[in-house]
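One protein chain omitted, others in place.
Moving on, here comes subunit A:
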């Protein structure tokens, strides 16, 4: 593999750093808190810029509306809480107050994915990408590690125009992307070349996909690995190129298999280059309590399980053709 884990860090740490950096660069950045500022990483910003931190209590619908009001007055509000609340509980407020007005509000979705672990189903956001992705004007971002979370958070706040949703996770995971890696919102990253099949992953699953590709290479299968850190607008060129060159696409996400990354990829393929595709994710069910690694294993989201599934699909496809 071309990447090394420099040490485990959470994407929420990266988000907190990116927000802090954006605050240093632009005094118009405001952070809105809905009580859980330490566990979302917003506390870094709140400590550095107390005047630009607005505490709003456990009231997510109001938070989304206040963010809209501040954006209408020329500020750049960043509204962050657990993804189940920011993206799902306050969906109508995000839809009308923020998206219909096409306001530059950044919505942070913390504790995304099944790897939230013991808190269980209520706190594991597995539908947030689907919900945010279908809102007009919205950009949807899902960084793969802490370094990338910091970069994309800063860029989303300082360089984007309309509403942006950025999801991130709770657990410390491999921090492997080099800070100098070119990272543009809307542009997928091919982290590993390959011509037998393509693994397209997002968030924590990118590292698992890279490890899965390593396992596959030992079996003579060259897997391409793409980091789809922006799910909307999706990089259709990268998907179509991979489809034409490898003829097998496997999507991997800590999200329902309906409506998320896999669906977004399928939408691109179906009209342009329909090839064999498999979606790995949560199979239309609620999550549950357990250790993150136990849950990832149960739902087939570890490198080992991904590699096994990819190999069997690849072999079956070889036989049938």
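In this text, a contact is a pair of C-beta atoms (placed from the backbone, for glycine too) under 8 Å apart; a residue touches a chain by one contact, two chains touch by 3 or more; residues count from 1.
Everything below uses one rule, namely that contacts and distances are computed from a predicted model.
Per its UniProt record, the hidden chain corresponds to "Transketolase, N-terminal subunit" from the list "Transketolase, N-terminal subunit", "Amino acid ABC transporter ATPase", "Glutathionylspermidine synthase family protein" or "Ferredoxin". Of the candidate positions A:22, A:46 or A:68, contact with the hidden chain is made by A:68.
Touching the missing chain, out of A:1, A:36, A:59 or A:236, is residue A:59.
Considering the full assembly, A:102 is the residue among A:5, A:43 or A:102 that touches the omitted chain.
The chain not displayed touches subunit A at residues 51, 54, 56-57, 59, 61-75, 77, 92-93, 95-97, 100-102.
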